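Missing here: one protein chain of the complex. Every other protein chain is in place.
For subunit A:
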């Protein structure tokens, strides 16, 4: 395929090849060589990632940074956050109840829950959250212009350059405080790390929460099964991650050298994009891949990536999604869309796919 700038690129649509690429030593995730597979004004123009922004670096730098925070995101630690997440979820559902019957679920619920959780984890004041959320959203919009992006980046870094030094003087008992007390990161690196956690957590889980609700409402048989047997929830979350694959533009890597991959000669510098939605519905890998089946036991999807860059916050996201879906359908058993599903406005011009708004109502 051809990338928007005219350079040759490659698209992977098979599950097995996607896994191989994402663990292949000849391919780099470094920001310097990545090109967007879809038209956007925002290109990286060869600059390396900011210090601490480890997602766009390779090992060993990547793992040096990442290991400093992985202890906070284990299966066990993120499950221990459930009471805090439940509190936030129920506060947002209280707001939903007050707003209705009839409200936009994105505005009142799905957008706020993950951002509040991450802000609480790193100690960002509530008063800053919505502004940060707007910056993250701007940077994830494919039609974002360079001036808009510069304004969002400067808004983000403006906040971080006040927030991080203040916390360095007065570290709290939270994730950022632990990083500061660890003494391994300087101010710039702490800012890069905080930016990575904020951008990684806000939009991703929010869209997944919203898309999951939308999808379950559109698949009443699956929702009924889930209500009947709450034990199905963990599997349902995995199946929704696979079926929806909200990181719909995939994951890209570039070749560090001339390499033969999947029978193709790929030249040094050429970019390979894994079409995650296609990979997660690869008929060679899944039975009835286009069918949502919350009872599916064969998970192993790549919605959260694969290889050393596999999503750091994945278990936090799982806990938020589980708690979020459970509490919402429990408190609003008659929840329904107020317009037909095909009239829901979609964020098809964003890096992460989801509904722009989700008009719902319920019986009082």
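Keep in mind that, in the parts below, a residue touches a chain if its C-beta (ideal position, glycine included) is under 8 Å from a C-beta of that chain, and two chains touch if they have at least 3 such contacts; residues count from 1.
Following the convention adopted for this analysis, contacts and distances are computed from a predicted model.
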Candidate names "ABC-2 family transporter protein", "Ferredoxin", "Protein archease" or "Cyclodextrin-binding protein"; UniProt protein name, chain not shown: "Ferredoxin"
Residue among A:135, A:306 or A:352 touching the omitted chain: A:306
Selected residue (touches chain absent from view) among A:4, A:39 or A:71: A:71
Omitted-chain contact residue, chosen from A:63, A:138, A:188 or A:215: A:63
Sites on subunit A contacted by the missing partner chain, in the whole complex: 22-23, 63, 66-68, 70-71, 73-77, 299-300, 305-308, 310-311, 314-315
